[in-house]
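Here the structure comes first, spelled out in structure tokens, and everything after it is commentary.
All protein chains of the complex are present and in place, except for one that has been dropped.
Right, subunit A next:
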């Protein structure tokens, strides 16, 4: 059922162990949302699944083979990742940035083939940035820029798409724009999408699978209505919330009304960074 899974993975920054003995499977063909508080390790887990970080122990498997021992170029044809706040060199235009997505498919000197150009064009159209194609990336607004980066990841033509907080710093319309795009890619092209998202209601609405993480451990995973419960939210985020059904779609919506008792104390004692 899953082409990508982690088996007993330990992840550490230097000597500090962030994640211990993590095993999880990414359901193929679905949108999976990793949720958790700041510093819970969700971003670290995403990076390790996408082989950006090496686990200290254990392994991530893609199609049955350990991902870190495969040629990184071959993996790049299967899996694309968009990190948080990527930056483009000054003067690089949108279409050139999107063209970088073809890198894993190119060799040596060769310039872009007709096929490459067709795919770049498609990625630019599907993300709705045709009018900005010749503009320098740094001159775009946040939402446009994020779509340009997603277009680059799409040009990689991978079955798996990993995104680390793709909607952060965007206004509400742009957040929905990005999420609708991911939804469309998942529905129309059966791409497997894994993303870290902060907004639980977005996660519940757009993901078919949610993984709640606390201190590097999976607390709960499953369909949104299994994960979006009063108890899980209290355990993972330390908040008290009412869960109601979205009147339009029926997916669970969370309405936080207060901090759970234990976390009130924590918030008073110290504020932990991301």
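Just so it is clear, a contact is a pair of C-beta atoms (placed from the backbone, for glycine too) under 8 Å apart; a residue touches a chain by one contact, two chains touch by 3 or more; residues count from 1.
Going forward, contacts and distances are computed from a predicted model.
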item: Per UniProt, the name of the complex member that is left out, chosen from "Phosphocarrier protein HPr", "Mono/diheme cytochrome c family protein", "RNA polymerase sigma factor SigK" or "Iron ABC transporter permease"; value: "Iron ABC transporter permease"
item: Per the touch definition above, residue among A:75, A:170, A:213 or A:253 touching the missing chain; value: A:75
item: Candidates A:51, A:147, A:174 or A:202 - the one touching the absent chain; value: A:51
item: Absent chain, residues of subunit A that touch it; value: 14, 47, 50-52, 54, 72-77, 79-83, 86-93, 95-96, 99-101, 103-104, 106, 108-109, 111-112, 114, 117-118, 120-121, 133-134, 153, 156, 162
